[in-house]
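Mind looking over this structure? Questions follow.
Note that one protein chain of the assembly has been removed; the remaining protein chains are unaltered in position.
A, B, C and D are the chain letters, set down in written order, and residue numbers restart from 1 in every chain.
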Amino acid sequence: MDLATLLGLVGTLGAIASAILMGGGFSIFINGPGLLIVVAGTMTVVLMKYPLSVAVLAIKAAAKAFLHKVQTPRELIEKCVELSTIARKEGVLGLEQVEIENEFLKQGVMLVVDGNDADFVRKMLSNDINLTIERHEEGQSIFKSIGDVAPAMGMIGTLIGLVQMMANMSDPKALGPAMAVALLTTLYGAVIANALALPIADKLALRSKQERMTKTLILEGISAIQAGLNPRVVEDLLKTYLPVTQREFAKDNKEEAA
Amino acid sequence: MDLATLLGLVGTLGAIASAILMGGGFSIFINGPGLLIVVAGTMTVVLMKYPLSVAVLAIKAAAKAFLHKVQTPRELIEKCVELSTIARKEGVLGLEQVEIENEFLKQGVMLVVDGNDADFVRKMLSNDINLTIERHEEGQSIFKSIGDVAPAMGMIGTLIGLVQMMANMSDPKALGPAMAVALLTTLYGAVIANALALPIADKLALRSKQERMTKTLILEGISAIQAGLNPRVVEDLLKTYLPVTQREFAKDNKEEAA
Amino acid sequence: MDLATLLGLVGTLGAIASAILMGGGFSIFINGPGLLIVVAGTMTVVLMKYPLSVAVLAIKAAAKAFLHKVQTPRELIEKCVELSTIARKEGVLGLEQVEIENEFLKQGVMLVVDGNDADFVRKMLSNDINLTIERHEEGQSIFKSIGDVAPAMGMIGTLIGLVQMMANMSDPKALGPAMAVALLTTLYGAVIANALALPIADKLALRSKQERMTKTLILEGISAIQAGLNPRVVEDLLKTYLPVTQREFAKDNKEEAA
Amino acid sequence: MDLATLLGLVGTLGAIASAILMGGGFSIFINGPGLLIVVAGTMTVVLMKYPLSVAVLAIKAAAKAFLHKVQTPRELIEKCVELSTIARKEGVLGLEQVEIENEFLKQGVMLVVDGNDADFVRKMLSNDINLTIERHEEGQSIFKSIGDVAPAMGMIGTLIGLVQMMANMSDPKALGPAMAVALLTTLYGAVIANALALPIADKLALRSKQERMTKTLILEGISAIQAGLNPRVVEDLLKTYLPVTQREFAKDNKEEAA
Partner (left out) sequence: MDLATLLGLVGTLGAIASAILMGGGFSIFINGPGLLIVVAGTMTVVLMKYPLSVAVLAIKAAAKAFLHKVQTPRELIEKCVELSTIARKEGVLGLEQVEIENEFLKQGVMLVVDGNDADFVRKMLSNDINLTIERHEEGQSIFKSIGDVAPAMGMIGTLIGLVQMMANMSDPKALGPAMAVALLTTLYGAVIANALALPIADKLALRSKQERMTKTLILEGISAIQAGLNPRVVEDLLKTYLPVTQREFAKDNKEEAA
């Protein structure tokens, strides 16, 4: 998924750069004071809104969300069915030797193997889900803040440029280039917000939704394993987390097999 | 319903094209870099927000929603009453031979015929309803995103055009046409958002609401059939899903018949 | 209430027309392509959002809401007290001969006279209330859509006009009138949205709220009559639906009488 | 509190007037057609949204909210404690002679003295609270509507002025003053919305919140008195409605006294 975001980002910046190059050179689009007021100003305003520690934690969580490979629900369901088969044959202690790739599933299985009761396991895992989601939401809200603040700083920069231009309007020929420079900060703000900050905030929101779904699936799976349900029932239960097309495909197989 | 959307789309584009033609030719409204930045830029930003797989699934669901013919509630009620009459006479196994056009109703009847208990049937069908609605909502949110992003990319394009125009303001006569080109991207963004993406998002929302209503009607009908209710009671129950005018019409008939 | 809306509409259009006439003639404010793109374009976009059948039903409901005379809560309370007195004396069958102006009250009394049990009566009437409100909401949402779309089409029209004007800027003297024409579509969109569509949507919302209140009052009244409550208690119960000032006035009378 | 609003209003208008006077005279800021379209137009549009009767009632409620003196929670708590002491000594009938300034408290005490049961008293007073809040909300929504409509009418007025100016652009010297006049309606709309209608709507919302709090305090007090609670307990109970600083102050006194 990170790949899609990266491709999207490169493509967006490419489209903007191509449009610029078709109309002339890049040099007129770079302006020191303008970059200062939009980039530095946005960062300092966001610093006013979030303490440094929160920002660092949230950005770490965001980075992890982008880089961390997600297992598909289908793989997780297969793993849960495998675990429930073992637990049925050898008891939950038999799960101790099984190699589990997914960290959250592993943590849940360990809680079961340690002999904790079902309510405690469910509460610990639920807490973990909620806290993960909360950190993701903090990450989103920081990127949303950048998306709100950058256009505002861009407008402030443009207003400053316009005031300076108009207050010293001695040479009408200098008017055009001065206006061009003034407009640059609005452009910087719009690009930062729409081509960078807001899409990342939206992608984090989607990731957060997917992670909640995946972890809820695991939580249900572990509860079912701990309750000693039939692997077949575990499969039916967890399959409700799959999109219908994939589920129906699985059902067709089953029907063919039947 | 797809017809209304198609007619609306053709009409809208026709109205815009007519307004353009009354004022001159089309050629001044076509601009390569402008189309690049708005169309390609919007697509890449949406790609940043949604992984490709989600986008493909959601667009498929949207296409299906547009093309798939919907049975009217009235037809479905009549079918449910027919099925309940058969179930009363021959038992639920008698439903196996009945030909059922609606996929969801068919799926529900099969669950009943297979002898599943009422709670399980209701849970399976509810899950299906919720998952369908969720996919529809993903489709809506993608079109809403296009409706948000296109005007923003249009503004970015206009700002780029204005900066280029003003930075090289040597020939005042070139000012007008350059300004015209700069404004084109804003126009592209506004047309894509208001005449294409947002109306489709709203239509999908309406479809989604109708599909939830229709499927809930079917769910209620299957529960009633499984419970072995009197066909007359099934009819009265399901008729509450009809708009009042249609229901009152039906009632008048009944009163006349009485 | 329709009268207030009509007066308001005439007054608003009058204020706009007066302001125009004080500054010159009407002729410069009429422009064929502009009207085409705003009026026809808005209608076709709304057609993309709502199927024709929904639009027709909703507009019918809106028209009915404007034209249909509403009985005041006070009149309805008096009628309910009268009915409960009769029901106490002669039993519910005695209600059959009473002439009832309000359609919904009549429908409810008929359900009672027919000997349906209290839960069924309440469910049928509640369904009717919810369906009426839902149709009203569809009507509102169509007028809100018009209020959203008209300014957007106005902006599209203005952008088209500006592009045409600037692309052919040979005669500077033609600039002013061309600009005037370009701005007209924005004006059309703003007038349609703010002086027509949005106020009607708000009035329908208010109507919808009043109708829910009135029908809930009737529902409570019918339940009380069916339960055979003392007319005095029915009056006290229903009076909680009156604004305090009117209720206190009634109470003062009672105290003077006591 | 009305004083703060009045001072705020005078101060705001004073700040605007001073800014105008520092730059010239008032005369250029007055324009008949402009005032007509913004003031009359806003009133007629609001008339389209609200029936006259609702508007009159709501404005009355708003005026009352501004003029009516509010007792502080502290005074009300002291009164309730006094009443509970009397009720303990002499029974609730002893409350009949007590002079009570607050209308709502008086009404509640009368209901208790009349021997109504606790549920009935609570229901009557709750109804009164909800209805008062509802009328306040109608008042707020009218002022919010004015705050929405006035800028829209201002924009319509400016568009009309711009079209007239540009259609007849024979004399370039007349351009400036005509533009000034066109901008005036936008200024009128912005001042009416931001310096008048929206602050009043917000103040009414705050008032409404305070009145709900005060009346809920009284309702709790009357329930406690009717239940014959110890005056000391009544005081502790009602003190939770005071801001912490005031409550802690009271507690310190108690501790010193202890």
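By definition in this document, a contact is a pair of C-beta atoms (placed from the backbone, for glycine too) under 8 Å apart; a residue touches a chain by one contact, two chains touch by 3 or more.
Worth saying up front: this structure is predicted, and the values here are computed from it rather than measured.
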item	value
Contact set of the excluded chain (shown chains only)	A, D
Contact with the hidden chain (one of D:S84, D:Q140, D:Q164 or D:T186)	D:T186
Among A:A40, A:A63 or A:V233, the residue in touch with the chain that has been omitted	A:A40
Subunit D, residues in touch with the chain not shown (by the definition above)	1, 4-5, 7-9, 11-12, 14-16, 18-20, 22-24, 28-29, 173, 175-177, 179-180, 183-184, 186-187, 190-191, 193-195, 199-200, 202-203, 206, 240, 243-245
On subunit A, residues whose C-beta touches the chain left out of the figure	32-34, 36-37, 40-41, 43-52, 54, 57, 127-128, 131-132, 135, 145, 149, 152-153, 155-157, 159-169
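To be clear about the criterion, only the chains that are shown with their structure count from here on.
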item	value
Same or different contact residues where subunit D meets its copy subunit C, judged by the half mark	different
Subunit A-subunit C separation of Cα centroids, rounded to whole Å	43
Chain centre separation in whole Å, for subunit C relative to subunit B (CA means)	27
Subunit B, residues touching no fewer than two other chains	none
Category of the chain touch graph - line, ring, star, complete, other	line
Interchain pairs in contact, sorted by label	A-B, B-C, C-D
